[in-house]
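Take a look at the following structure, please.
Only one protein chain is missing from this complex, and each of the others stays in its spot.
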Amino acid sequence: MDIIKAEHLSFTYPGDEDTKPVQALKDVSFSIPEGSFTAVLGHNGSGKSTLAKLLCMIALPDSGRLWIAGREMTADDTTEEDILAARREVGMVFQNPDNQIVATIVEEDVAFGCENLGIPPKEIRRRVDEALAAVGMSEYARHPSYNLSGGQKQRVAIAGVIAMRRRCIIFDESTAMLDPMGRREVMDIIERLNREEGITVLIITHHMNEAARADRILVMNGGRIFADGTPAEVFGNPLRMWEAGLDVPQTTELCWKLRADGLDVPLDVFDADECARILAEKIGGRR
Amino acid sequence: MNAIELEHVNFTYNRNLPSAHRALDDISLEVKSGGITGLIGHTGSGKSTLVQLLNGLLKPESGTVRLDGIDIWAEPKKIREVRFKAGLVMQYPEYQLFAETVEEDIAFGPKNMGLSGEELDRRVREAAAFSGLGEDLLEKSPFDLSGGQKRRVALAGVIAMNPKILILDEPAAGLDPGGRRDILGGIKRFSRESGTTVLIVSHSMEDMAMYCDDVIVMAHSKILMHRPTAEVFSRAEELAAVGLDVPLITRVAAALQKNGVDIGLDVYTVDYAVGKLREYMSASRAPELP
Partner (left out) sequence: MKSDITFGQYVEGDSLIHRLDPRIKIIASFLYIVVIFLAKSASAFLLLTLSAVFFVLLTRIPPRMILRAMKPLLFIILFTAIINLFFMTGEHLLVQLGFIKIYREGIVNACLIVLRILLLIVATSVFLTYTTTPIALTDALEQLLAPLKKLHVPVHEFSMMMTIALRFIPTLIDETQKIINAQTARGADFTSGSLIQRGRALVPILIPLFISAFRRADELATAMECRCYTGGEGRTRMNTLHSEPKDWVFLCSIVLLGAAVVLLNRFLPLMTIQL
């Protein structure tokens, strides 16, 4: 089953006296199957943040249809209840960790979503403890959030979503403001949630090494879906990625350039050790 | 001559309080004039503190900070002049824009220096051009611009003060690959053309590799190393040990060496690696030729 399904979505930002209207999404169609791990990759202004806005229903498309968790969000008879029901299934983690934490104390923030759902206190307590353990933040349960690092704050935000038992989590550039360490922490948790807990994950990013960890990459460019495929398929065509203002992993770039020398090296190896092993085999290491 | 000199500089936050925290521990440092130096370190390594000391926003607890050979705290009353000399572009500088037009915002710094009239106008236009902002944007409100453009306005605001040293804290944070190349490339061009000494603080080893002549690595409030870029990357294991990310290609080079293909460890760009591998291949094929 598809947890998200979009058909011919278009969206235009209306202009005012100083600015022209901007068409941010043009006829975008895709579907996200339950349990998948998808990355939406695109440069700034490619339409990927607009897509995020539509997916969390803070904006409605001008045309096209959108289904979330089996409910249509764009029908004439879509009600607040339908939107709320969809939000119970699909959670979001945003870019700025500071602007999504509601309560000062970590565990109270994690509880916030569950409290909104009207879950009994004892059950909330259990879920909050589990969620904090899942993101490795149990020892900070009673700490105020402002002393935490960016990566830790994002883990708290993720715990808040996990505690609500969502089937799908959308990460809208959730690592963009983090340092490399924080980025790794958060990406490891995202990957684990998908692989071990079976939660459907959609990450929106412009970091190709994060996208490389997904099962499937949707590349956005100029408001359209520019490429759609496995990381190997998408990065296998570096020229096309450069055209979209994006990079490919350095291992892919290296192998792609060496292919010009007649070396038969794969483009879908994103791990340094694996890449070196294959290269050494092809070139023949001198010992 | 050295643009920046630090001698035995110490700095502690919340001094005399139980929460005291030493951010810089006996730092000595020399940065030559004219080049681009990278400053890298994990979060909390002391790099932001160091940057604020150079600009006179913080005063060292002990030790001296010299810019162009002059102790910046020799006359504490003249510290504002130090700030004009060492222009600082903070992290996410687009959040500090405030004026009604781009032009006015860029002019804020030079106006504070007492400039006016034609000189002010010339500075603003030059700085805008260096930062890649078209003339047509000058009359616009900075709040109508895109994120990348806003950042360039903030950068131009500092360049317009004509600093001898330009210090940038994470200038490319949050930008996509194209945006990173634009802003860092622009800074490099500015440094080459104007001869300004540039210090770039960054988390990204890839960016350091592409744009810096030499790199200072900070860890735990101390300087771990200060070497030409290639040499820093050849010590990848030390960098990884202090929580820094080494470029993927540098790790490939290290792994290649372990697999018997030695192209050196000072590899930090893909093109360099490709060149080295080609050399290696032609050298290893040569004996096989009849």
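Going by the order they are written in, the chains are A and B; count residues from 1 in each one.
Throughout what follows, a residue touches a chain if its C-beta (ideal position, glycine included) is under 8 Å from a C-beta of that chain, and two chains touch if they have at least 3 such contacts.
A quick note: this is a predicted structure, and the numbers were derived from the prediction, not measured.
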Name every shown chain in contact with the chain that has been left out of the document.
-> A, B
In the full complex, which of B:Met161, B:Leu184, B:Ile223 or B:Val252 touches the chain missing from this view?
-> B:Met161
Considering the whole complex, which of A:Ala103, A:Met181 or A:Leu263 touches the chain not shown?
-> A:Ala103
Of B:Leu97, B:Leu145 or B:Leu184, the residue that touches the missing chain is B:Leu97
Just one of B:Gln52, B:Gln149 or B:Ser221 touches the chain that is missing; which is it?
-> B:Gln52
Write the list of subunit A residues that the hidden chain touches.
-> 56, 58, 84, 87-88, 91-92, 94, 96, 98-105, 107-108, 111-121, 124-125, 128, 144-146, 160-161, 164
Considering the entire assembly, which residues of subunit B contact the chain that has been omitted?
-> 52, 55, 57, 80, 83-84, 87-88, 90, 93, 95-99, 108-109, 112-113, 143, 157-158, 161
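Following the convention adopted for this analysis, only the chains that are shown with their structure count from here on.
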Which integer distance in Å separates the CA centroid of subunit A from that of subunit B?
-> 30
Give every residue of subunit A touching subunit B within the complex, in rising order.
-> 18-19, 42-45, 149-150, 176-177, 179-182, 206, 208-209, 245-247, 249-251, 253-254, 257-258, 261, 272-273, 275-277, 279-280, 283-287
Subunit A partner, complex, touching residues on subunit B are 42-43, 140-141, 144, 146-148, 173-179, 203-204, 243-245, 247-249, 251-256, 258-262, 270-271, 273-274, 277-278, 280-281, 284
